[in-house]
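With one protein chain held back, the other chains of the complex are shown just where they sit.
Labels for the chains are A and B, by order of writing; each one numbers its residues from 1.
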Amino acid sequence: MTEPIIETTGLTREFKVRDGLKRRTVLAVDDLTLRIEPGEAVGYIGANGAGKSTTIKMLTGILVPTQGSVTTCGLRPVQDRRRLARQVGVVFGQRSQLWWDLPVRESFRILAAIHDLSAAAEKERTDELVERLEMAEFLGTPVRQLSLGQRMRAEMAAALLHSPRLVILDEPTIGLDVLSKQRLREFLVAERRTHGTTLLLTTHDMGDVERLCDRILVIDRGRLAYDGDLPGLSRTVGAERVLVVDLAESIEDLTGIPGTRHLGSEGHGLRQRLAFDAEATTAARVLASVSERAEVLDLTVEEPDIEDVVRRIYAARR
Amino acid sequence: MADSLGARTRPYRAVLASRARSQRSYRASFAVDLASSMLVGVIELAEIWVLFHNVVELGGLEFSQILLVFGLADLCFSLADMTFGHCDNLPTYLRAGTLDVFYLRPQPLLLQLVTSDISLRRLARAAVGAVALVVGLTVNDIAWSPAHVLLLLVAIVSGYAMFAGMFVWAGGAQFFLVEGAETTNAFVYGGRYAATQPASVWNRPLWAVFGFFFPMAFTGFLPALWLLGVEAPLGLPDWVGWCAPVAAAWTWVMALVSWRLGVRHYQGGGG
Partner (left out) sequence: MKASFGRTGRNLARGAGRLRLLFLMRGTIRVYWRILVAGFRRQSAYLLAAFGGLVANTTFGLLKVAILFATVRAAGGELQGYDVALMSTYIWVSQGLLGSVNLFGRIDIADRIKDGDVAVDFLRPLDVQAAAITTEVGKSLFNLIPRGIPSVLIGGLVVGMALPDHPASYLLGAVSILLGIAISAATVYLVVAAPGFWLVETRGLQILYMVVSGFLAGLFVPIWIFPKWLEMLAQATPFPSMMMYPVDIISGRVDVTESLVLLAVQLAWLAGVGALGQVLTRAGRRHLEVQGG
């Protein structure tokens, strides 16, 4: 059995907060025990304030746990912070590691010096990242003049320049347009394939989870609420998928189809939305039933929304 | 070979070189910065000069002698401000979470913070201090000997170290104060103001604070007294000016303790 890349046992973190004049203790992370193997891609999801950032800070040595233990890449994050930094790359969606007034290229050069890359390694890795993240056009532009999409690509490259074994991404696609999101996800998939990098990402975007992660952890008020794959998650919470059909003629509402719930109609019934439980029926079966009533011109299946999934998990636990 | 000085300082050199380049690249604005910075030095000197416009002697020293105190203290402060002054930005870094980025790099935090910037414009202010020092050394009647030259060098190095230590001390305290950042200004910038005064005019509480606890009197005043051959106040021994390195060591003990406590507080969840 290989050594896990992240292992926590009973990891707990309390914060003392001032509530008016009184002080009270808040448990941000509560008795978290988990194990992540090298090469895994894990989505770490939960509501705001559920404890995601606190966990990440403990994994990287920024925060000291109140109780329990944590090892990252086989190291103790606080004591071995500097050695750990050589093996971990972190992308914070909100805080930049680039120098805002310098050209992107210059930031990379400084980071290469910080991680003490040899000239050859620096060139090889920079070229690889520039190509894969399509950054050639803005390498000479100061960071402050980049668009959000460009900046996030540069941030991603900055965090991965030293070829870390573990990459932690905190809301990497927040605020990005569809195309930019797509590009970043493709890059991460390729990076994982070529270098066997382990990914841990927090996100509010179901697309990130679907396209990037083969394992999902849901955290609720500091406790682990779910650990498994995506289909299993949908099953657990019974989250409904939605079939949207465009019909050739306007017909009555599509009610009474087994295993479905009619959500609504537009254009006098030309477009109708049906929610169905993936456990009870399949998209194909629902489609067949619809086709009996009218000709289907086009269809889309909407995945459950991540907030909805999280809400349902939380509801089930309370 | 990987452990050679060159390799170990590579990360810091890379950051500093690029900071320096970027400041010089905006020529017009750099020129304005230099000019304002020089004006700061000139006005600080003028604040003292207007007093001597009214009296011949303050605290036992004449203006020409005070030039030596001012020159030493202000030169050291300006150099420390140039290289350590951005430690003042720590509250901003804390609020914006920039400090977390430092945690993700394989260098010690304090070294990263110190080498994260350099304010070249403060060279202009250091120039004012240097000119005052040179004039002070020339116009006064100093019985030059090798010991005098040595003390001058010792005083400059120690003075720089003391002010640098003050910036680090204040940085450590910022972890606790955050919004109350101005509290430390009282001692860092207040310390600079104190350091350029003839400390013989202070009362005992001021001596306790700026004479010994934050040993500002050791940056300019006390070494200058020895150079000038003037008796030290408070019945202090003649050789007290030679204690500047001790004062510098003490400042750094305080600075590092403060920094260590601050970082521990931050990791313990102050953020």
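The rule is short, and it goes like this: a residue touches a chain if its C-beta (ideal position, glycine included) is under 8 Å from a C-beta of that chain, and two chains touch if they have at least 3 such contacts.
In this text, all values refer to a predicted model and were calculated from it rather than measured experimentally.
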{"item": "Chains in view that touch the one left out, judged over the entire complex", "value": "B"}
{"item": "Contact partner of the left-out chain, one of B:A7, B:A147 or B:A186", "value": "B:A186"}
{"item": "Selected residue (touches chain absent from view) among B:L39, B:L236 or B:A249", "value": "B:L39"}
{"item": "Touching residues on subunit B - with respect to the absent chain", "value": "29, 32-33, 36-37, 39-40, 43, 46-47, 50-51, 53-59, 177-187, 189-190, 193-194, 197-198, 201-203, 205-206, 209-210"}
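Methods note: only the chains that are shown with their structure count from here on.
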{"item": "Contacting residues of subunit A [partner subunit B, same complex]", "value": "13-16, 57, 60-64, 78, 81-83, 85-86, 88-90, 92, 94-97, 99, 101-102, 106, 109-110, 113-116"}
{"item": "Subunit B - residues contacting subunit A, complex", "value": "2, 7, 10-11, 13-15, 18, 22, 96-98, 100-101, 103-108, 267-269, 271"}
